[in-house]
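One chain of protein is taken out of this complex; the other chains stay put.
Order of writing sets the chain letters: A and B. Residues in each chain are counted from 1.
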Amino acid sequence: MNLQRQPTALRSLGVNARAFSRDFIGYLVLILLLGGMGWIEIVQPGDLSLPKLTGGLLTLDMLTRVGLFTIVLVGLNLLMGYAGQVSLGQAAFYGMGAFFSAILTTRAAALGIPASLSQAWWWAWLVMFAGMLLTGACAYLIGVPILRLRGHYLAMATLGMGVVVYVLLKENLAVPQLNLTGGFDGVHSIPRLRIGDFVIWPVTRYFVLVWFFTFLVIALGLNIVNSRYGRVLRAIHASQSAAESVGVAVHKSKAQIFALSAALASLAGSLYAHFQAAVIPATFGFGESLELVIMSSVGGLASIWGAPFGAFAVLLLKELLRTQLRVVFPGVKGEFEAIAFGVLLIVIMISMPEGLTTGMLKAYRRWRAARVLKQEIAESLEPLGMK
Amino acid sequence: MALLTQSEKKKGISTIQGVALAVVVMVLGLVALGSRYNFGVVDYVQFVVDGLRAGAIYALVALGFVAVYRVTGVINFAQGVFIMLGPMMTISFYEQNWFPSLRLNLFVGALLAIAITAVVGIAIERFTLYPARRALPLTKIIITIGAYLALQGGALLIWGPQGHVMPAFSTLTLADQSFRFGGLLLKAQSLWIWSTVLITLALLGLFFERTRLGKAMRACAVNRQAAQLMGIRVDTMATIAFALAAILGAVGGIVLGPVTRPTYDMGLDLGLKGFVAAIIGGMVNFPMAVLGGLLLGVLENMWAGVTQAGFKDLFAFVVLIVMLLLRPRVLSGPEAEGEH
Partner (left out) sequence: MNILEVTKLCKQFGGIMALHRVTFQVARGEIFAIIGPNGAGKTTLFNLVSGALPASSGEMRYKTELLNGLLPHQIAARGLVRTFQTVQVFGNMTVLENVMVGRHTKTRYGMLDAALRLPAARAEEKRLRADALARLELVGLAPRANESAAALSFGQQRVLEAARALALDPDLIMLDEPGAGLTRAEVEDLDRLIQRLQKQGITVVLVEHNMELVMGIADRVMVLEYGQKIAEGTPLQVQHNERVIAAYLGADTFPIG
């Protein structure tokens, strides 16, 4: 009620202030959690370690993966959640980044790149950023025609694009003579990243590196959401014709965000290649695109903070199913995973289509509002003696 | 609304011509590619014959897509599951040996499989899409993906990851009868596939033309709101459309079973190809969907014949993307409802 009396100019800042404090809490929670877990794992105080504390569920390896997926998901959420444009082929861009890094750091000699370049420590970093630019440019070119489609058709077209990229990776980009992608077996012996002579490995170091990038990407995503670009994305989601009517170049904006999401996926792919030291095409097929959509839906489509949450929740659930189910049902492998994720997707989409984070927050607010109302009714009835 | 349909009709004629032109160009291109291998006329006829076998199945699946889409506005990503459930369950029932006659075992098993698949289709509509009928298209897409994942996971649990064997209909063994005409090889199962698809299409035609239910469904497909105003229960029609799609998918999967070694994940590929066929047919029109299926089957098989085997899947998806881009106006129509 106090809000009503504030001057309009002040109140206009209200939204921003609220968004700012929410993001501040987000950063704080994430930093504390990750910092705490990282600290335990790196310092190992009193012989404690993460796997020991969590019964093998959480490892630094797994948390690094959460970071990688978060980078992809920030892009995917901007595209799907904010702009409302579905992509069932996002793994293609993830794979393009991974293979771009893998090929150019292991097969440089075969490609005629002088050793003075390819042996330098900064080569891998250069390749990583070149990969982002290249993937982004590819996505822009694909996006201009494809994003004219809507809804189901866009879903199918992006799915088709994903399959085409997957087949190309699997079939050596249609030039078997060069054997660039290594076919089914992929590329292995990918070197670790270095800064000068400082090798970013073992996993403790890589964990810090990945999350450095992840925080950067989250900050970038939040800034975009709160900028004129973010508003345009939401406007496109709400009504394309209305957005056009006020001068928004809708098709260009959609292609831009598609390119940005692809560049982010490519960054994550490159980081994945240097993390895993080996990449195979099978990692970047339709199944992976689906998993990304699952993570995105679980975390909350239209929310940047949903990205780390969705990635963490899904990877944790996978790990739980993998380790715990075998105790209950011996001999069970991947079957339950698919069933569990399928059912989870359906339930979340029917009951809280905005994802778990937003959905639960809303449910909590409704519950609290109902309680307050109940109390107010009770209080107003009390003097009347009708409890 | 009446105005819009008018303009679509006019456009439709020119797109048919466009498709015909594209097909001619593709055939010439494929033949040019094939000239490296010194293929003769017989080889090409063989490609066409084998392609028509896959194409007939694509046609059935495409019909399922079109039926569901026209009545509910949803593209059912779980369609592929129906194609897998048909043969998998048929094999399971067949192996029960309930009857002394193998043929009766197979026949009853197939009928049971089709019936159960129809129930699964109804369940998907009732329990997952009906509760979310007012949701955005994006939500519905993810829901059908969820249904696909869950059912395919269930199939993996029941039947395992390995391929299963289904006996050929004529011999009831693995080895199928085959006929030779000159250099041309024709398997008996192909005849089973074609005759089953023809009979199914005829029954489907009768259903849409002669029965009250079929007419009601057609009304729904043309204009959902108007149909509702005329007292047709659109919700019921949506359920029936799913049942129909399930039956079509199961029938296709069963007749295809003996030539493919069914696996739990066979539905993904066939489902997507069926969708491409439906897109070629324009997503609105049943005969065109059948034509689209046959065309896709033939062209894809020719493509696979003249290039590496690994590139087989590329063809359908490149066609998919090109088709989607060529006809965005017609296709974006019904989707606009989901906006705002």
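What we mean here is this: a contact is a pair of C-beta atoms (placed from the backbone, for glycine too) under 8 Å apart; a residue touches a chain by one contact, two chains touch by 3 or more.
Please read all numbers here as calculations on a predicted model, not as lab measurements.
Shown as candidates are A:Val250, A:Leu316, A:Val343 or A:Leu361; the residue that touches the absent chain is A:Val250.
Summary of contacts with the chain left out: across A:Ala102, A:Ile224 or A:Ala268, the touching residue is A:Ile224.
The set of chain A residues touching the chain not shown comprises 4, 8-9, 11-12, 14-15, 220, 223-224, 227-232, 234-235, 237-239, 241-250, 256, 260, 302.
Criterion: only the chains that are shown with their structure count from here on.
Against chain B, in their complex, chain A makes its touches with residues 80, 84, 86, 145-146, 148-153, 155-157, 159-161, 163-164, 167-168, 170-171, 174, 238-242, 286, 290, 293, 297, 301, 332, 334-346, 349-350, 353. For chain B in complex with chain A, the touching residues are 69, 74-75, 128, 131-132, 135-139, 141-143, 145-154, 156-157, 268, 272, 275, 279, 308, 310-311, 313-314, 317-318, 320-321, 324-325, 328, 331-332, 335-336, 338-340.
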